[in-house]
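Complex shown without one protein chain; remaining protein chains in place.
Up next is chain A:
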Amino acid sequence: MRHGRWRFLAGALVPALVLHAVFVLSPYAQAFYLSLTDWTGVAGEARFVGAGNYARLGGDSLFLHAVRNNAVMLVVVPLVTIGIGLFLASMMHLGGRGGRRGIAGSGAYQIVYFFPQLLSLVVIAVLWGFVYNPNNGLLNGALRSVGLEGLTRSWLASPSLALIAVMAVLVWSSVGFYVVLFSAAIDSIPRELFEAALLDGAGGWATFRTVTFPLMRESVHVAFVYLGIAALDAFAVVQVMTVGPGGPDGATEVIGLSLYRNAFQYGKFGYASAMGVALFFATLTLAVLALRSGRKERLELA
């Protein structure tokens, strides 16, 4: 039985480890070093500049725009998406007596809601670029056809609206996924609890607040982490959909786009790597905060 054990283990692990080391681990490690140099892509000509790149980030107004926009998205996109997702998921279960497994057709609704999640963000960005088109787009067309001509805007060209337009697309594309996720979480709550709440005379909102929501906290938690990570990215939608790209006056600039432009258009590879490291620490902070609050929640439930 021991025969060939090591040969099998080596065969199973070595190819994947080589791939992992070459294409994943080594680039991540190199990025930290590169962020301390002024490398412009010429082999052997990377000068060590210490924290110079990081100091420059603080004075790069476009990058600061990007940080601000990512921060706004980090707060707004998860809140709105989870809000709508929770609302729709609990609505689906509200119709039936006992607050669970409710209204007819909820399966069909879930199928429709979920679909955008499967589309590439590029497809979504191109689609919404059309929707927002000021002259022949769906949105302004709809407003005109119901007589709200005065509300038509050039959505992506106006600095005060462009970021909202981008966030709306992110929310639109992810709500369905979280409806399905939350719906599954509600389904796994024991039916007796809803029946008890009903016997106690709790209405829909009271049941949601005291029974449903506390018992699906973990799912909501996961949703916050995932949407937060997506909000720190937002690269594809911004790069494909917004003017510039990056929006009027950097109104929709995001960190990923700044990084991409500095690296692959300006050739400032060292500087771009510093942005990557900054993004890494933002993601890490988010993950650590989420883990810590998650631990607290579990204790409360226990």
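Everything that follows uses one rule, which is that a contact is a pair of C-beta atoms (placed from the backbone, for glycine too) under 8 Å apart; a residue touches a chain by one contact, two chains touch by 3 or more; residues count from 1.
Operating definition for what follows: contacts and distances are computed from a predicted model.
Look at the chain that isn't drawn here: its UniProt entry, checked against "2Fe-2S iron-sulfur cluster binding domain-containing protein", "ABC transporter permease protein AmyC", "Cu2+-exporting ATPase" or "Monovalent cation/H+ antiporter subunit A", names it "ABC transporter permease protein AmyC". For the options A:54, A:109 or A:213, the residue in contact with the chain missing from this view is A:109.
Where chain A meets the missing chain, the touching residues are 1, 3-5, 7-9, 11-13, 15-17, 19-20, 22-28, 30-31, 34, 41, 84, 87-88, 91-92, 94-98, 101-107, 109-123, 125-131, 135-138, 141-142, 145, 172, 175-177, 180-181, 184-185, 187-188, 204, 218-219, 222, 226, 229, 232-233, 235-236, 239-240, 255-256, 259-260, 263-264, 269, 272-273, 275-277, 279-280, 283-284, 287.
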